[in-house]
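Below is one structure, written out as structure tokens; comments come after it.
Apart from one protein chain that is not included, each protein chain of the complex appears where it belongs.
Take a look at chain A:
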């Protein structure tokens, strides 16, 4: 594979890992606070629809982003109400929201736009698209370094940069701020937080709101940055892959980024390898390549990383003991 082909794969790795990264970081805030969230998928899907519909109705990408985040936060609050206030089962609540999102997006999409559940195709100014700055062309003349910078670093959509800036930011919030200290504590031992005079409920609601907002950005990215509108079930399991990346990375921000990059890379390689001839094996079936990220997920989670220890209070509603 030549240099340029490698660059192209890495470039699309960044783009494909962006929604995973946003969703995984969303899950990180929620799960570090002790609220398991299998509903990343549903929140992303709902946000993608809201963003697609919003951008097409208002004609503004930013309005789409706002709507996407808003809808996703509302989903997050419903999950929060079910698991924090009503002390319900967090898995059931998450799965239910996934179903609601899958059904409601298609239903509303068909009712409003009559395009089989899709939202109308957006024009380029209604989308978040990357634009290369003027000096990019000049950079390209510098051998190797120039093309690396111009291909990989420049020219992405705003949301890609947001996703990758969120990684150090999340690390800083988690380990350098009071909020982060309390967030980590409430996911491990909410009773310790409660007896220290801090409200467990308020903390956990803050966490699900942040989770909703980041999922909203992820969904928006899918609908109006990567594509030109919303498609039926366009998340296609990315929420689950993000969850897998989160577990794979043991709930730590920087490893989460590398896990998402790995899954993104597999996706990019899969697209690239379709129809390619490999030595010895010959032509690889498309289905095999497409299944590769999922197979790898199973292998990694089952054996490679050892025991991933989730936050201790994860999944358990907090009840003051007598």
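Criterion: a contact is a pair of C-beta atoms (placed from the backbone, for glycine too) under 8 Å apart; a residue touches a chain by one contact, two chains touch by 3 or more; residues count from 1.
Keep in mind that, in the parts below, contacts and distances are computed from a predicted model.
Choosing from "Heme ABC transporter ATP-binding protein", "1,2-phenylacetyl-CoA epoxidase subunit A", "Stage V sporulation protein AD" or "2,4-dienoyl-CoA reductase (NADPH2)", the protein name stored in UniProt for the chain missing from the display reads "Heme ABC transporter ATP-binding protein".
Checked against the full complex, the candidates A:87, A:114 or A:312 give a single residue touching the omitted chain, namely A:312. Only one of A:15, A:118 or A:184 touches the absent chain when the whole complex is considered: A:184.
Residue A:197 is the one among A:143, A:197 or A:282 that touches the chain not shown.
Summarising the interface, chain A meets the missing chain with residues 176-182, 184-185, 188-189, 191-198, 312, 320, 322.
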